[in-house]
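Take a look at this one; I'll ask things after.
Only one protein chain is missing from this complex, and each of the others stays in its spot.
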Amino acid sequence: MSSVLPFPRVNALSAAEALALAEPVAQRLAETAIARDQAGGHARHERELIRASGLLALTIPGAHGGLGASWPTFYRVLRRLSQADSALAHLFGFHHLQLAGVLLFGSEAQQQRLLGQTVEHRWFWGNALNPLDKRLQAVDTASGYRLDGVKSFASGSVGSDLLTLSAWHAPTQTALIAVLPTGAAGVTVNADWDAFGQKQTDSGTVAFDAVHLAAADVLQPPGATPTLRASLRTQVSQLIMANLYLGIAQGALGEALRFSRDEARPWFQSGVAASVDDPFVQHRYGELWLKVRPAEALADAAAVTLQQALDRGDALTAADRGEVAIAIAEAKVLAHRAAVEVSSELFELTGARSTSARYGLDRFWRNARVHTLHDPVDYKLRDLGRHALTGAWPEPTPYS
Amino acid sequence: MSSVLPFPRVNALSAAEALALAEPVAQRLAETAIARDQAGGHARHERELIRASGLLALTIPGAHGGLGASWPTFYRVLRRLSQADSALAHLFGFHHLQLAGVLLFGSEAQQQRLLGQTVEHRWFWGNALNPLDKRLQAVDTASGYRLDGVKSFASGSVGSDLLTLSAWHAPTQTALIAVLPTGAAGVTVNADWDAFGQKQTDSGTVAFDAVHLAAADVLQPPGATPTLRASLRTQVSQLIMANLYLGIAQGALGEALRFSRDEARPWFQSGVAASVDDPFVQHRYGELWLKVRPAEALADAAAVTLQQALDRGDALTAADRGEVAIAIAEAKVLAHRAAVEVSSELFELTGARSTSARYGLDRFWRNARVHTLHDPVDYKLRDLGRHALTGAWPEPTPYS
Amino acid sequence: MSSVLPFPRVNALSAAEALALAEPVAQRLAETAIARDQAGGHARHERELIRASGLLALTIPGAHGGLGASWPTFYRVLRRLSQADSALAHLFGFHHLQLAGVLLFGSEAQQQRLLGQTVEHRWFWGNALNPLDKRLQAVDTASGYRLDGVKSFASGSVGSDLLTLSAWHAPTQTALIAVLPTGAAGVTVNADWDAFGQKQTDSGTVAFDAVHLAAADVLQPPGATPTLRASLRTQVSQLIMANLYLGIAQGALGEALRFSRDEARPWFQSGVAASVDDPFVQHRYGELWLKVRPAEALADAAAVTLQQALDRGDALTAADRGEVAIAIAEAKVLAHRAAVEVSSELFELTGARSTSARYGLDRFWRNARVHTLHDPVDYKLRDLGRHALTGAWPEPTPYS
Partner (left out) sequence: MSSVLPFPRVNALSAAEALALAEPVAQRLAETAIARDQAGGHARHERELIRASGLLALTIPGAHGGLGASWPTFYRVLRRLSQADSALAHLFGFHHLQLAGVLLFGSEAQQQRLLGQTVEHRWFWGNALNPLDKRLQAVDTASGYRLDGVKSFASGSVGSDLLTLSAWHAPTQTALIAVLPTGAAGVTVNADWDAFGQKQTDSGTVAFDAVHLAAADVLQPPGATPTLRASLRTQVSQLIMANLYLGIAQGALGEALRFSRDEARPWFQSGVAASVDDPFVQHRYGELWLKVRPAEALADAAAVTLQQALDRGDALTAADRGEVAIAIAEAKVLAHRAAVEVSSELFELTGARSTSARYGLDRFWRNARVHTLHDPVDYKLRDLGRHALTGAWPEPTPYS
């Protein structure tokens, strides 16, 4: 059972300190982002860069040996990495999502053991949790469960040390949630992710063949009702999405501005000597800016709301959770649109020459487009409108 | 010369306290807003309501006997009033703009005298300041100036006690800025404002016929270069606009939601029993909400930025001012759009029956549409884009 | 039963001839449109102008003594009138909708009698047909039916000579459709329409108190299944809406352009001597133009499709009707948006001075906003998307 206490954050890393740790990582990722986007596949070297930075312990409470940063700080770091490379940032973000799962679903002993070892061994976690997908089945055994089946869209699975997974348990008609070493016997991680964007997220398929799952590694046993607080894991995840999208939008806007300043030529009918002086160019950048800026403001506000909810511990009410879900839905829709629209519209400003493959400017749209399909924006809009109309909170689900 | 010190705010009214003062005023205004919108003209009774509330002293520093609220608090109050009645809120907002003018342009003695008497006599100020309009001329006399000419768009002039005005001074080819009792000999205030919205803003024409202006009432003499800090008056004004627009958007959305809940009927093809359960209705309200919410977040952020700049006193730099101008431009564009778009689109949701004149739901669009034409949104977008491209700050002008 | 033959159009009035008849009417309406919009109420004089023009016989086949214009010609005329005065154009449009009802639902004898007398007496028809509203009840009598109850949104009822009505018939649980002289005993037409736009459409409530309805005046008796062709009346009506909206958009754009050319001042930061030379102004007018122009093209195309379907007579198939419904839905959504958006956005271009009540420029938005709520645009979009996805045609209803 999860702790009733808020996450301790004594001597926690400040946002400025965390961003200082992240900055060189972001810059290193940016140097090779275009080439790695084109190559796709597994980014072993860059994963090691992140591991070496110590940032894998960013959200682990100080009591377990981690850096103890707040969630708002984590999201700022995530966004910075996403500006440079949204695929690697996704791996980083989903690693911390798994840690949030341990904090929200795990017992104190599990937290102590799993988080402590994560700090000690610098483990990188991957995701195989999707309660709506029943293709992975758990069967009771004497010492735990036997797992058979498959999980797809398993972000970060390739090259991970541990996986969080959900598995369908037929007798109770519920899903269990558990932790499993990626190297466990019978686990096969397939590098079969072939989307046209977010190529290096290692989001392939994981096959389980008579895999032994120890009872001690089960965070939520079959038939258990998760606490309201545990249901915040979805919100941690949704706000990871929002900040990844926002980072893409910021990265795209930054690259577009740089191109306009350094390389774009004025249109022959513009009557100005530099593209940056064309009133239509200035006006359109004003529009793009106004897609990014509100998403930033609401993403930051949502992170504060989430942290406050986490800090309430078991005192969390449905209304508290609902306010988090609404705040994050607002941020996520805005970030979704900022990412997709800025990354597509920027070309109106940078022009024909900017489409050369050597600039790789299309990667922002491809990354945004693939990543923003995690769950449909229309249902977020519905949730927001329904709340405004009736006061109803979004139902706690794996997506809201 | 203006004080180098920040506005003192000891024992200042908190936002909660100020909103508590404003709430009954807003509710009283709302009761008659539809009828007064249809009637137009001068709202003597409602101006007295505002005067009686004490809120005319809201932004006057405690040292001068005022309530000493911060500018963020003022803007929250303004927005609340605008939700109920954006015309009366405009009078309230422009009253405080004139007080900001005294604080930013006036000497310590002028501040002491004018603000102190404003508290004492509960004066209501009006606006006749528009440096771009040269039709009002100031001619030097022995004891000050003689004023002849006309000012239009003089918001709050009808029924005001004092006016702030600008007048063109031919010898120096500059404008002076001064204070004048509305009842001064030779001043004629014409109630000739006839716009289709914001009808009760008393924004008519003021004629000056050989009016004597005392030297002691001149805040900025001809030929003087205003300080950078004094140029923040424009920003105080622009953020008043933004919050008025935002209040209109919030008011419109609130009324639309109420209509949808209480009076709207489900469309016969919707398959639901209540309009609020129609997925298209929910989705559209989600969209409207996402026009209002970012404008709120950025208006609040801009108010904090403005307050910090004011608090810097004479240490204010061009970059400080520029950041204020950018933050307020962001908020203003979003609020502009929220007001115009929400007030027009809401009818898709409330339906044909909501167009009956007895609901007065069109007043939000008419008010938003008239008010948002103060200065063109396209030049704000240009300012934002140009800043993103080149780092240039918006030029200090009466509109930026 | 309705004729199996297409509407005869021998010696029919051409579009150019019809527009030449309409032009002086449109110009006369335009002269007083601002004043009449402000006054509201019944436009007796202007209705007589229309009657005197002979245009009330525009769509009546030559065989019945009418002008025999095609439906595409009718819609062009309607659009021209709507540019000048969309309220009076609505009366004109709905008059012809009633005539279409006689042509589509009436027997040959009814057509002969009702249309012939309409030509002879220059009758003006009004609408009290709304099959979804069951408040008007028809009870069988020896010689026909007794009508009791009420109809609302009865466009053109005030001052009309004849009404088309629907009435609920409880024994068969269906609605009958019939014609009734407005002056029949027991009929009370209430001039209680009080919407904030389309003020002179005489769309009030009609009360029926023991009114005798002769069997000979019933176009569709209770329990009868209307032919597929008769269901085109809805499409005639929907395309009337589309052309009214389009006329509003065109009228609004035309007035805005005139204001920009003749009265608008350049913004002080624009660097140009005339508002029409401001690149932002040119660009925005380009955008407004691209809202109007596609609506025009699709409205014209839809009118041709409708005419072809009408010309097929009883050979009309469900697919024929479906194609009409899709073509008209396309045009209607575009015209809806053009009207609402152009009439609101034009003020960004004409500026603060254009909001003076003497220009009456807000009437376009108010008229568009009221009129476009006839049925929800979201269900038209759904119909279009569903057809693209599945091939399903819009269900024949009073709105599709």
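When the chains are written out, they are named A, B and C in that same order, and each has its own residue count from 1.
The rule is simple: a residue touches a chain if its C-beta (ideal position, glycine included) is under 8 Å from a C-beta of that chain, and two chains touch if they have at least 3 such contacts.
Keep in mind it's a predicted model, so treat the numbers as computed, not measured.
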Just list which of the chains on display the missing one touches.
A, B, C
Considering the complete complex, of A:Gly156, A:Gly197 or A:Pro222, the missing chain is touched by A:Gly197
For the chain not shown, which residue from C:Asp217, C:Glu348 or C:Asp383 touches it across the whole complex?
C:Asp383
Check the options B:Phe74, B:Trp168, B:Phe280 or B:Tyr359 and report the residue that touches the missing chain.
B:Phe280
Identify the residues of chain C touching the omitted chain, counting contacts across the whole complex.
253, 257, 260-261, 276, 279, 281-290, 293-294, 297-298, 301, 330, 333-334, 378, 380-386, 388-390
Hidden partner sits against chain B at residues 279-280, 283
Hey, which chain A residues sit against the chain that's not shown?
132, 153, 194-197, 267-269, 280, 284, 340, 344, 347-348, 351-352, 354-358, 360-362, 365-366, 369-370, 372-379, 382, 397, 399
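Quick note on the criterion: only the chains that are shown with their structure count from here on.
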Relative to chain C, which chain has the most distant C-alpha mean position?
A
For chain B paired with chain C, centre-to-centre distance based on mean C-alpha positions, whole Å
42
Between chain A and chain C, tell me the centre distance in angstrom, where each centre is the average of that chain's C-alpha atoms.
53
Enumerate the residues of chain B that touch no fewer than two other chains.
284, 378, 382
